[in-house]
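With one protein chain withheld, the remaining protein chains of the complex are depicted in position.
== chain A ==
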């Protein structure tokens, strides 16, 4: 099938984009199109107008800040995974980005699009929750900052308002915490059956953020037991609380394995 007709706008400035989102009824942001266009092709989404943000200046930057890094919403997944600054400050984020879809998808899909779409099996929303990022949301009324940990509200649902644009994310430096990442998918590039980020601090304190096993990212704090069997028991008890839908027992099992691998990677990074 083909998309229904829509009005098309391609603003060059953020202000113009925000005004359009505010004034135009039934309007959607078009970023990489790697989630929105398939939905439109199958007429599951029929927006009356699109605001294409690909030409908006200043949305595709990666910069250092006092607290960490600021990443523009239009940064493509492939850029995220190859970027020297991100590989240095948060290797786990670069690695997670390299698992998003395939090469051709990563060349076009954007960080902002992945976060706004909020697929429960997506890597990047969980990465933002694990790394305690803050999102910059802009509208004609101004800018508000929302922590990733309160942005995701459930299956494909976020705190983003219809006239708001996700402009950038702020990711703080790790500061004594080490992170690890692991996921299981049927093929490289497919959405995850289950995946996890682990965060390990001094004395084994930390957290696991799971994805693919619930309606959105799930972060659980814990003290990692040193004994492998005790860790497995701890992960197993935590994932019991999730409803992964299809193949639930198998995917809970994968979630436990992913947590262990992510934990091992984080411990390795602590050295």
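As a working rule, a contact is a pair of C-beta atoms (placed from the backbone, for glycine too) under 8 Å apart; a residue touches a chain by one contact, two chains touch by 3 or more; residues count from 1.
We adopt the following convention: contacts and distances are computed from a predicted model.
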{"item": "Absent chain [UniProt protein name; select from \"Carbon-monoxide dehydrogenase small subunit\", \"ABC transporter permease subunit\", \"Electron transfer flavoprotein beta subunit\" or \"Transcriptional initiation protein Tat\"]", "value": "\"Carbon-monoxide dehydrogenase small subunit\""}
{"item": "Candidate in contact with the missing chain, chosen from A:8, A:155 or A:250", "value": "A:8"}
{"item": "Residue, one of A:14, A:105 or A:146, that touches the chain absent here", "value": "A:105"}
{"item": "Absent-chain interface as seen on chain A, which is shown", "value": "1-12, 16, 33-34, 37-38, 40-42, 48, 50, 52, 54, 78, 101-105, 107-108, 187-189"}
